Each structure stands twice: as structure tokens, then as C-alpha cells.
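One chain of protein is taken out of this complex; the other chains stay put.
For chain A:
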């Protein structure tokens, strides 16, 4: 009991969640069913391989149901194909035929996490978060408010306060998909984490526009100590950053800035920012670094069937796995549990959430607002606008995945919270430090993560800013970030340094083996949460005595 809500039900599967459909009979070989290749025999067994690692196995008894079995099998194959097509072409419009029959319960008792989760769809969220980070020298720019600067970027961007929108606009063209460098996270000790796409091939680094980017950006005015280390690689995770190092800037560019940058940016924050490890903080993080930042979920999750397989890549699922690795290594530092990650994993194959249905904020907005016919620009991904609205005039809005209350009972949602996690809601990190005067202010070292390693200053325009040599005071021994990590006996508070050694990287059983019945039972096993509950009950009773 208890696992029911996680999967919609044990025996249900969303059409898009079907990975493979196989029919078999005793007279012929098992056959993979698609819409194109239909069944030529009457199946006796039907196996549905799900993307969430379940295997639904149906047997048709030989008592006159044969034609139905045939029809059902073919219908599923067709419907699956149809559902997938729709997802893409309709650009997020709900199809009249696809409306899911299940999930009608309107269990609106408290929005739980979603109320405190910043969706980063309005200006206030961005302002609020920037304030929490205490990133002085940065501001929210609304230059992309109409998505005309960069269609795949969110409406609001964090840019240096010294940079005027007017000047900012000239930078866009120099980056692929017009994804300019912008702030992701501000370390309390002063370092900043930025992300950007790589340069547009047509961009001339030396050109006027770019040259004065840095000068005016004034990146360096408030330079403090910080460094961020990243170790990428395989299914392993990243090392973290720490202070005590010369000032670093860090930009992880990848060609598109829409996949691995999301992964790295959010992992770094998980390691460094206690707030990101709380339940609402984590949701906000995903919202900002993945959803708003334009991670192409439908493509990467393989929810569109005509996509070339190359488009499919479980980047987000990799992120969930990494998060789980951190979670089991640091059980006392997270406000959420494995059950929460599993629920999120499950939900990523469900088509009913705006979160995973769209590739960027712009697209997401269109799905809920009546579209103006006079759209002038096209989505950058190259996919065409559909043939306008059809039929359904009702603007259909999907809930974000964070509306857990709609799908999970209160009891189940209780299991999302880690009672052993850090006490209280994680506030801003060390609030005293944001305006900490820099001991050796001046040079800012800008590092870029490229091809798996951090390189200093590969961006030509970084050579322009006024740089002064570092003061003598900088600790010579701990120059490299590695030295800094080694030097500290204990990681600074709030920073997680996961073990990346082979024996410490585990298989996420409950996720990948959840098709097995015993794993399903254990998923919401009464463990810590149960004990904590009992404790509370006892305390209450004692008080009432």
C-alpha cells in the first residue's frame, strides 16, 4: 500500500510512457508493435515496456476474447503513436481526443511545495531570488520580456548592474541561439556562476560590440574569493567549490547552453547552496536552471516519436540520478527524500505537466495564452508553428509538475519531506557576507569549463577589462582549486563534497529496478518519516496529558 499514487496506478501507463509494445502468441515470434507495423496474428500475450522501467504483462485467455485482443493491441500501438505526434506538432495544445480519463480527483488541499516554489515566470520571482543570493552588482533585466532577444531564454535575465539594456541587446547576436552570459548563482564568498552558450560562429570576438561588453559589464568591481571546481564525467558527479582561493569566474559554455549547462549549473548549486537542498529550493532550482532556461524536455525525454534518436538524451534523468547520489551520501543535508525524486522521475514521462511538455518559457506561455496571430518570430529550435488553433478555443493550461497535491495524497506527500534533513527552512546562505569587502579586490579570474576542464580566460573579450595583478597576500599554496580543497580539513559549512570514488557511486535501485515488485513495496516504506510521525504523536499526547 502507499505506492499507488506514485504510478498512477499499478496497471496504468501514460501512452507516452510506453517504450515498447510487444505481442506474442504461441504460433509466431514475438512482434514489436508500432502504428506502422500492425499485428498479423491474434496475440495471446501483450507486454508493455514502460519508460519508467515497469513491465506490464497482459495475457489474453483463450475464451473467445481473441478479436478483442487483436483490436486492443493495435489500438494501443496507434494511440501511442498518435499521442507522440500530437505532443510535438500541437506545440503544447491539448488534443481533444487525448484527454486522460484518469486523474480527475481535485484534491486541492493546500498546494504544498508549489506555493513556495518560485516558478520564475514573473519579475518578482527573479528579483526575490537575486535578493536572496545577495548578489550585489547584478540586476534583473527585462530585455527579453517579449522573447524577441532570445526566444529560448526566459523573460528575465540576471545581468551586471552596470550593463544597460541598450548595450546588452548588442551582445545577443554573438552567442549561439542568442543565449548570452548571465548569472546563475552567486557564492556568498563572492564568486559567481555564469552560464552562456558558445560564440556564434559568425561572431567576431574582436568586434566593437563584444569588445566593450566586459568593460562596461564591470565584472570585477566586486570581486571576492571564490572558485568552483567541476569534475564532469559519466554517471559520476561533480566536486564542489570552496572559498579560500583567488577570485574566479566560471562560465560553462557548451554549444547550446541548454543541456549540460543546466546539469552543471544546478549540481553546483546543490553542492554549494543549502537552500537548493530544501524541497521548495530544489523545485525553484529546477524551475530556474532547467524549465525557464529552456531545456528541451520533450526532445530529450524522447516524448516525440518522429524525432531522430539523436535528440533523445536523459540529461534531466541524469541530473536526478546525480541528486540521488548526493542524497544518499548526505542524508542529513536534504529537505526532500528519495520518494520525491522518484515521483519527479515518474512525472517526467507524464504528459500532463507544463513543466516537461515544452522546450522553453516562450512555448510554455503560448500554450496557456490565446496566441496572437501576428507572431513574427519562430521558435529557435526550427520547428514550425502549427496551423493556428484548431477546434478547442479554451486555452488549456497544464499544471506544473510541482502541484503534487493533485496527484498525491497528503500522506504520500509527507514522504517527500526528509525529517532528518536540515532543521527549518533553509534561508539564504550566510547572509552576513554579501557585501563583505574584498580583502584583495581587484583581479577577477574568469574560468571557463570546456571539454571537461576549467581553463582560464579563453574568452577573448575578457582580456579587455582592467585587470590588476593579484596582491601578494593570496595564498600561494592553495592556488589551484584542488589545493584549496585538499587544504581544508573540513569542508566549509553548507558545502557538500561528495565522494566520487568508484565504490561510492551506487545504482539507484528504487528507480531503475522499480519494475520489480519488491522495490515498489519499499518505495514509500515507513521508515524515517514513520518514526518522526510517531514521535510527534507521542509528544502531542504527552502535552495533552
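By definition in this document, a residue touches a chain if its C-beta (ideal position, glycine included) is under 8 Å from a C-beta of that chain, and two chains touch if they have at least 3 such contacts; residues count from 1.
As a working rule, contacts and distances are computed from a predicted model.
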Answering from "Auxin-responsive protein", "Cytosolic iron-sulfur assembly component 2B", "Transcription initiation factor TFIID subunit 8" or "Myotubularin-related protein 12": the UniProt protein name of the missing subunit is "Myotubularin-related protein 12"
Extract the touching residues of chain A with respect to the undisplayed chain. 22, 24-26, 30, 44-45, 47, 49, 55, 57, 59, 229, 231, 233, 239, 246, 326, 328-333, 419-420, 443, 445, 452-457, 463-470, 474, 476, 479-483, 485-486, 488-491, 496-504, 507, 509, 512-513, 516-518, 521, 527-528, 531-532, 534-535, 538-539, 541-542, 545
